[in-house]
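I have a structure I would like to understand better, so I am pasting it below and will then ask my questions one at a time.
Only one protein chain is missing; all other protein chains are in place.
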Amino acid sequence: MSVIVKKIAQLISALIFVFGMYSAIHGHIAPGGGFAGGVLLSGAFILLIIAYGLDYFKLKQQTEATSIFESVSILIALLLAFSGLFAGSLYFFNNYLPPGTPGSLLSGGLIPVYNILIGIKVAATLSTIFFALIIYKEEIRR
Amino acid sequence: MDGWIIVLFFVIPLFGAFVMPVTYLFSSDSPKFITPVITFVLLILSLYSFVYQPEQIAYIIGGWKPVGDVPIAIYLVYDGLSGFMLVIINLIAFFSSVYAINYMEEYTGQKYFYVLMCLMIAGMNGVVLAGDLFNLFVFTEIAAKSSYALVAFGVKKDELEASFKYQVLGGMANLIILFGIAMIYWQTQTLNMADISYMLQNVENNIFPVFIQLILITGFGVKAALIPFHAWLPDAHSSAPSPISAMLSGVLIKTLGVYVIMRLFFNVFPVNESVSIVLIALGGLSMIIGVLLAVGAWDLKRMLAYSSISHVGYIIAGLGIGMIMLARGENQFVATLAFTGSLFHLANHAVFKGLLFLNAGAIEYAANTRDMKQMGGLAKFMPITLTSSFSASMSISGLPPFSGFFSKLIIILAAVIAGFYLIAGLAVVAGIITLAYFVKFQKYAFYNKPSVSSSIKEVPNLMRMSMISLAILCLLMSVLILPEIREVFLNPAVNTLMETTDYADKILGR
Amino acid sequence: MLEILLYIQIGMCVFPLYSIIKGPSLADRMVALDILGILVTGICIKLIIITDQLFMMDIVYAWIILSFISVLTLAKYLENKKLND
Amino acid sequence: MTLYILCFILFLIGIYGVLTRRNLIKIVISLTIMEFSVFLMLVLIGYISGGLAPLVVHPEGADISVVDPLPQTLVLTAAVIAVATNSMMLALAIRLYKKYGTFDIRKINELKG
Partner (left out) sequence: MENLLIIILVLMIIAALVSIHAKDLISAIIAQGFVGYGLVICFLLLKAPELALVQIVLETVTLIIILAVVCDSTMKEIGEPISKRDIFTYTLSFVLVAIFLFYFNKAIVGLNPFGEHTLRMSEMYVKEVLEFTGSANLVKGVLWDFRGLDTLGEATVLFTAAMGVLVILRISGKKQQLTKK
């Protein structure tokens, strides 16, 4: 890829990253949410890989790291859901934080927290899948 | 028992699955010890709740009370049938996970194996507890996805191809089920299974229920490997690692296929004759074609996989006979008999097919072959495998003192009393052919002239332990026929099937 | 008025489809997919004006950004038939 | 009703593709088309004429009629499951291609022996 494409890809990937974070954080008041935001975040990495090639991220170590990110974030989500049992009423998935004023950023109880966690998880998962496919093909060629 | 305990049935294995990649960083041996602990806890939990909780519990996720008459949140329902299935699932899961510690040592990437196994157990427990149609679909997906990956675990040509076939058929089945769920939502505007059964009672168009039931039989028939949809089973079950084969053949096809068919067609949809005739036809076909395919197989695990098709056929045929009696409203005793036979056979088949797959794995581990022609003379080297597989083989082929005899006998009796002489005849013939190919297996594997090298040793201790425990259990299963024990273990499940509208009435409080 | 424009714009989706079916080379098909993206952006903006729901702008942003990635991937494929270098 | 029938035709095209195609990637594409049609079906069912999108931008106007949010939730869940299916099947396809040198499923069946 030429220098122009590489430079533009760098700029746009930052833009995508910010937009993904916006999408994940504002999931409860606008379209988007954890899943779309997470895919956008992973899209930022994928764009960089496509523009710069494999060695840009030192991919061999990255798959381990993304795998850990993935399991930790979903583990926290599970524990949050389970913690509803201890918040007074013995109900799984109890949304025990106060609802707040609808439409503002800090509203919806636990929903934004779940959105952010799932955003991290989806970004890590899709990056893992993409990296694994690319690394596999790299190893098989040798 | 408090309602929230049933949440633990899928929270614990999910927790285990998510925590293992992290603990693996500190100790690479940790996954293989975490998994048996988890399955042991689940086994204790399921036995505890089965013995102390004969009543139905409906647990509401999130604590949203019904508005008016309409349930709005996801329900988890624990009743006799769920408890029965939970005990079977966690029993086989525990022995498989203990067996896997030694068996999986020669594979790479053991971390992923244990993670996927925990996810599969979580998915199956969730399917059994789900009281909401879409939630059931999601849990089905978890169990199915992890089984796809586990089938391809030893990444050789056969495994990959089997897994691809399994995924194509399973994916199609899932989408057909999802389409059926969409149609049900269109008609009833609800997803709660109890509410659906209430809403489906007043449908004017009488083609709609038949269409939906056909779609759902197609979808779950693929999961249960009934005969026109069985193409994935022999490849997938024979190429997975042996503990996983035991799980797949022993409980997965029963949970995702047979259990869901029971739940949907007895407790959710109104019981009708046409569906029961389809079930009897599919069951009879599976019974006889399964054994005919199994006779020709020389690959040990493939033979066992074909035999699974035939035994699922027995269960489905028994269910169909009971259903037709319920639909006609005559002779409730035969219906009870047929359901008892089916559920008894389900439990039996889980135990002895699990044991046989573990034996096959032991033979493969020691002699490094799966072809029965290349075995022979193993009796001298592997006495424990010999005895345990002997008891399982006699039980599966239905020789009198063993448990398989009683369950088959009850199904055949029910068929004869109900007037389905063809099904009874097919069942007898299938039983005889089953005996034939298990005698073949015993002869070629253990007693023929030795054609393998003499350096074969008996398998390691943990594998031995789980095989012996399952063999003892297999012998003990025939006590289930005694009335007092049947009262505790089989009757709650049979009652769930017999009282078809009870399920919805109790949940909705009508 | 805007409704008629909406009809026209959706009718115009036939042209990318024609190009995808007919297009002799891969580049034609790729361009057709990109043009479809631009058309849908227009549809989306018209819908925003009709229904007065401004939050749908998010979708337009996402579409524009992501169509860049997909076109880049396809272009990279056309360039040297492999993605990873 | 025309819309529902067209949607079902899309579903059937997917089934036709899965049953008749021989190329692994084509089978995956056919499954994806089936997924699309099921999603569309669910959203079509939940549509209410004159309803707005299920987003309350101005909380005081909460009593306006909106389309049914439940099918959209179901589609959101099913879409993620679809991605999971696709990625696993594609990983298997590339693995099979490297082993056999072809995407043809019949050839793979023959070569297995």
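Every chain is named by a letter (A, B, C and D) in the order it is written, and numbering of its residues begins at 1.
Throughout what follows, a residue touches a chain if its C-beta (ideal position, glycine included) is under 8 Å from a C-beta of that chain, and two chains touch if they have at least 3 such contacts.
Bear in mind that the values here come from a model prediction, so they are computed numbers and not experimental data.
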Neighbouring displayed chains - absent chain, whole complex: A, B, C, D
Candidates B:F9, B:F50, B:Y112 or B:F266 - the one touching the absent chain: B:Y112
Chain C residues touching the omitted chain (full complex): 6-7, 10-11, 13-14, 16-17, 20-21, 23, 26, 29-30, 32-33, 36-37, 40, 43-44, 47, 53, 55-56, 58-59, 62-63, 66-67, 69-70, 73-74, 77, 81-84
Where the unshown chain meets chain B, residue by residue: 14, 17-18, 61-62, 64, 67, 70-74, 105-109, 112-113, 115-116, 119, 122, 126, 134-135, 138-139, 141-142, 145-146, 148-150, 152-156, 159-160, 163, 183, 186-192, 195, 199, 204-205, 207-208, 210-212, 214, 368
Chain A residues touching the omitted chain (full complex): 23, 27-33, 35-36, 39-40, 42-43, 46, 50, 63, 67, 70-71, 74, 77-78, 81, 92-93, 95, 98-103, 107-111, 114-115, 118, 121-122, 125-126, 128-130, 132-137, 139-140
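Just so we're on the same page, only the chains that are shown with their structure count from here on.
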Between B-D and A-C, the pair joined by more C-beta contacts: B-D
Distance between chain centroids, defined by C-alpha means - chain B, chain C (Å): 48
Centre-of-Cα separation between chain D and chain B, whole angstrom: 28
Whole-Å separation of chain centres (CA-atom averages), chain C against chain D: 20
Set of chain D residues in contact with two or more other chains: 55, 57
Multi-partner residues of chain A (at least 2 other chains): 30-31, 137
Interfacial residue positions of chain D with respect to chain C in the complex: 52-53, 55, 57
Chain C residues touching chain D - in the complex, by the definition given at the top: 51, 53-56
Residue ranges of chain A touching chain C (in the complex, touch as defined): 1, 5, 9, 12, 15-16, 19, 23, 30-32, 36, 40, 43, 46-47, 49-51, 53-54, 134, 137-138
